[in-house]
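Missing here: one protein chain of the complex. Every other protein chain is in place.
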Amino acid sequence: MLDTAKRKEMLRTMIKLRAFEEKLEELYQKRAMYGSTHSYRGQEAVAVGVCSALEPKDLIASYHRGTGHIIAKGADLYRLMCECMGRLDGYSKGRGGKMHMGDLSFGFLGNTGTVGGTVPFATGAALAAQIRGSKEVAVSFLGDGAMNQGVVHEAMNFAGIWKLPVIYVCENNLYAMTVSVEKSVAIKHVAERAKGYGFEGKVIDGNDVELVYAETLKAAEKGRAGGGATFLECLTYRWDGHFGGDPGTAYRAKEEIEAWKQRCPVKRLKEKLIAEGNLQSEEFEKITAAVYAEIEEVAKKAQASPMPPKEFELESVFAKSEVAHG
Amino acid sequence: MLDTAKRKEMLRTMIKLRAFEEKLEELYQKRAMYGSTHSYRGQEAVAVGVCSALEPKDLIASYHRGTGHIIAKGADLYRLMCECMGRLDGYSKGRGGKMHMGDLSFGFLGNTGTVGGTVPFATGAALAAQIRGSKEVAVSFLGDGAMNQGVVHEAMNFAGIWKLPVIYVCENNLYAMTVSVEKSVAIKHVAERAKGYGFEGKVIDGNDVELVYAETLKAAEKGRAGGGATFLECLTYRWDGHFGGDPGTAYRAKEEIEAWKQRCPVKRLKEKLIAEGNLQSEEFEKITAAVYAEIEEVAKKAQASPMPPKEFELESVFAKSEVAHG
Amino acid sequence: MAKAENLQMPQGEVKEMRLQEALREALRYEMARDPRVFVIGEDVALFGGAYGVTRGLLQEFGDSRVRDTPISEAGMVGLAIGAAINGMRPVVEIQFCDLLPLCMDQITTHAARYYYQTGGRISVPLVVRNKFGTRPGGGPSHSSCNHGAFVHFPGLKIIIPTTPADGKGLLLSAIRDPNPVVCFESHHLYGVKGPVPEGDYTVPIGVAAVRREGKDLTIVTCGGMVLKADEAAVALQAKGVDVEIIDLRSLAPLDKETILKSVAKTKRAMVVDEGSMVGGVTSEIAAVIQENLFSDLKGPVVRVGAQHIPPPHSPPLVEAILPSVDGIVGAALRLAEGKRK
Partner (left out) sequence: MAKAENLQMPQGEVKEMRLQEALREALRYEMARDPRVFVIGEDVALFGGAYGVTRGLLQEFGDSRVRDTPISEAGMVGLAIGAAINGMRPVVEIQFCDLLPLCMDQITTHAARYYYQTGGRISVPLVVRNKFGTRPGGGPSHSSCNHGAFVHFPGLKIIIPTTPADGKGLLLSAIRDPNPVVCFESHHLYGVKGPVPEGDYTVPIGVAAVRREGKDLTIVTCGGMVLKADEAAVALQAKGVDVEIIDLRSLAPLDKETILKSVAKTKRAMVVDEGSMVGGVTSEIAAVIQENLFSDLKGPVVRVGAQHIPPPHSPPLVEAILPSVDGIVGAALRLAEGKRK
């Protein structure tokens, strides 16, 4: 059983993820943010549960809906915000935007806008750990939609045959853009597919941050001990549209959205802590206010930061020498 | 239970497949055949069992080890031999060689040298049948090695969600080139994966031509009735090396090869028919001799046929008008 | 190769619409006419396509012929090839050209070579539509221009419509073509309006349009860059340089005749493309022109394309790598110097 301090920390981080998305959405509406948002609201328990169970040296690979993952793993909010806004101080100097970043200083292997594209990276990072005998595990976040990409299949097969220390965290939020998972796969749970690769696949409540934490911890220990890969299908839901500007209602019933909002991961942990007597409403409000204020600060600072100059550098494409890794 | 005439026909076809490969091997040694051979010896029961259960309008997609499939489906031996030998009378006018052919007149969707590449073609041909309401089923032959190609995963998922009338006939001959299936997948039977796509996967003895026939018939009826896809993992073995010139012993034990030769599909049906009193040894010898003589004739004729001129036609790349299909 | 035609005002009934709508017109028209035509892609049915091109088709033609797919680019192209072989006329939507490398094998090794490698026994009438174009906020995986890479693979036809009329006419030709056709649709042009003929209107594949006549210098271009060339031509006219603009419309087959005829007249050529200048459309066309008209040319064939850098996210970086009107004007002036002196 997790101690209260850790659980409060997770609660705080979930609020942070949410506040960040809300600020981003606001900036998007104001056209201060470039590209599209991909709101993580509603799915916070997955990123926070997983990343809280990892060690700093462990690695994650993320995808288009990646802000939550990397904040939970320890990203600097200012750099992240700057990247969203195309600023020079962004993680990628404004070159990549929020779908294209990576920074090993906090164990972030990277994300891309190609669905499923980074799943082999986590798998390969785990291969590196295995060859070297270093003990980090790698987590590959992926959406339900990514399950039907060829390269994801290939990567998972590698994880199976070589018993790689990798955890596939599939966030099944029931939709890939506007196409429901029922239309995309013919089985109830994609976790079933893990069997075909020779490792364990579990279906868990992705809105229960403590459960996600516990299952990740188990999977990580197994991976470190040479037990190979684990697949966790986390059932969850995105509250917002697929991207900024999509109300998300053309292909989803209002009732469905409402029902899932009732299962809010933040509310759930909050109420549990309160019921246990480990949290007061006022304390919760205070945490929330502090987090929102922090995000507000970050956004202000980012908005005041410089854009990249209107210049290209052919040298920005090739590394001149090795970037220090790890 | 299959009648004797049909079974004798299947026996005859299996011998024909074998005789063809042996002739090809001989031509390869003499450098009269271009490219590599991919001998089908040992696997004859799969192609013959499957294709004997299909109707003429049904379709097959094949792969590099494809001679057996297409002879069983009704290919013209002369055209096939010519293609192997790079002759103008070949199925592809010498352009494609035996790995690149296709002819709808006998329900052959085509093959290519890219492992797994044609699996979506059979799946898409089945989609065409479904949209149109025509009742043909499509068979996709594939090797065990092809199971780890991304596009194969994607195609099978389509077959599952759309309940397409397609049969995946996976010839598990235990090796993909020199890499054993045990090193390539972490489960005992790849048929297991069919579950992940929402359809049935069966493991069957691929050297039992009657069983292959019966299972194909069932799967085809199911497909025609709207019951969707079936996966048949046929356990079998290639007697020869992967390609002409490969003795096949650098990565396989001699004992293993010998053991599988004992399970010869031709011998098996022959002995059964003899035991039943439905075949005499002399009759078998006569059939065999006739088949080998036929192949000999074909090879002679092919060797005397013209090579393509040393010319290229840019027009050969684009169809000017639609090729009549079906 | 058919004769080049001027960008004529289409005959008969004409309706003003966006490129996006004109493409939809072509799909609707042909789906109504030919029951073999069907549309598959991510979000094409219920949602009507990420850019609205397939909007309404589900309602009109039903879910058997308008199908949302899982996220399986290679698989959907492969299925479409199989369906085409078995007598259908599939149109696949790939959400953006950055995803084409995922189905590159199916397109370039399979669809493109099938007719050849079956000795002409099987043709693959397939259309793969996709959006391309570099813009702020897209970034390295969402706003590429890779049409130039496809030119190198034999067996493909490649169209790249600029006007709404060409959008309809070329797409209709593509669906009816017995060969695989890749249709590159510019992000920058989807919303641009123009007159589109009603009914059975086709534009032949492989025929460029002389978009503007001029005598001093030829700009060969395509896609969204055509609009920049238009602007540049106006600016250049003011400076005494009379520009002819060739809108390629097809990249394969390439309408060499129209290009060479124009350059033989103007004796100065520039190629402008949104893709990287290295190894792309600009290279091929420059090579062709100098190869055929070497002694006529008054100067080198000048290439103006994107810098050889992945498409960036931030607006100033995007601006910095893309061809600009000023850049085109400047290069044209340098090239035309001989004339103006």
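In order of appearance the chains are A, B and C, and numbering begins at 1 in each one.
The rule is short, and it goes like this: a residue touches a chain if its C-beta (ideal position, glycine included) is under 8 Å from a C-beta of that chain, and two chains touch if they have at least 3 such contacts.
Small disclaimer: the values here were computed from a predicted structure and weren't measured.
Q: With touch defined as in the header, list the contact partners of the absent chain among those displayed.
A: Per the touch rule above, the missing chain touches A, B, C.
Q: For a quick check of understanding: of C:Asp43, C:Asp98 or C:Asp216, which residue touches the chain that isn't displayed?
A: C:Asp98
Q: Of C:Thr54, C:Ser141 or C:Thr266, which one is in contact with the hidden chain?
A: Spelled out, the listed residue whose C-beta touches the missing chain is C:Ser141.
Q: Can you say which of C:Gln20, C:Thr54, C:Ser72 or C:Gln117 touches the chain missing from this structure?
A: Considering the complete complex, C:Gln117 is the one touching the chain left out.
Q: Would you indicate which residue among B:Gly49, B:Gly68 or B:Gly97 is in contact with the undisplayed chain?
A: Per the contact definition at the top, the residue touching the missing chain is B:Gly97.
Q: Which of these touches the unseen chain: B:Thr13, B:Ser36, B:Ser52 or B:Ser140?
A: B:Ser36
Q: Which is it among A:Tyr63, A:Phe158, A:Phe199 or A:Tyr213 that touches the chain not included here?
A: A:Phe158
Q: To test your reading of the contact rule: which positions on chain B touch the chain that is missing from view?
A: The missing chain touches chain B at positions 34-36, 83, 86-87, 90, 92, 94-97, 99-100, 112-117, 145-146, 148-150, 176-179, 183-185, 250-251, 307-312, 314, 316-317.
Q: Please output the residues of chain A touching the missing chain, sorted low to high.
A: 59, 61, 90-96, 100-104, 109-110, 112, 114, 117-132, 136, 138, 150-151, 153-155, 157-158, 161-162, 316-323, 325-326
Q: Tell me where the left-out chain touches chain C, residue by residue.
A: The list for chain C reads 98-99, 101-102, 104-105, 108-109, 112-113, 116-117, 139-141, 144, 146, 148-149, 151-155, 252, 254, 275-276, 278-284, 286-288, 290-292, 294, 297, 299-303, 308-310.
Convention: only the chains that are shown with their structure count from here on.
Q: Kindly indicate the chain pair that has more C-beta pairs in contact than all others.
A: B-C
Q: When the C-alpha atoms of chain A and chain B are each averaged to a single point, how far apart are the two points in Å?
A: That pair's centroid distance is 45 Å.
Q: Roughly how far is chain B from chain C, centre to centre by C-alpha average, rounded to an integer in Å?
A: 40
Q: Round to the nearest whole Å and give the separation of the Cα centres of chain A and chain C.
A: Result: the chain centres lie 37 Å from each other.
Q: Return the residues of chain A touching two or more other chains; collapse runs of consecutive numbers into ranges.
A: 148-150, 183-185
Q: Mark out which residues of chain C touch at least two other chains, giving numbers and ranges.
A: Those would be 69-70, 72, 74-75.
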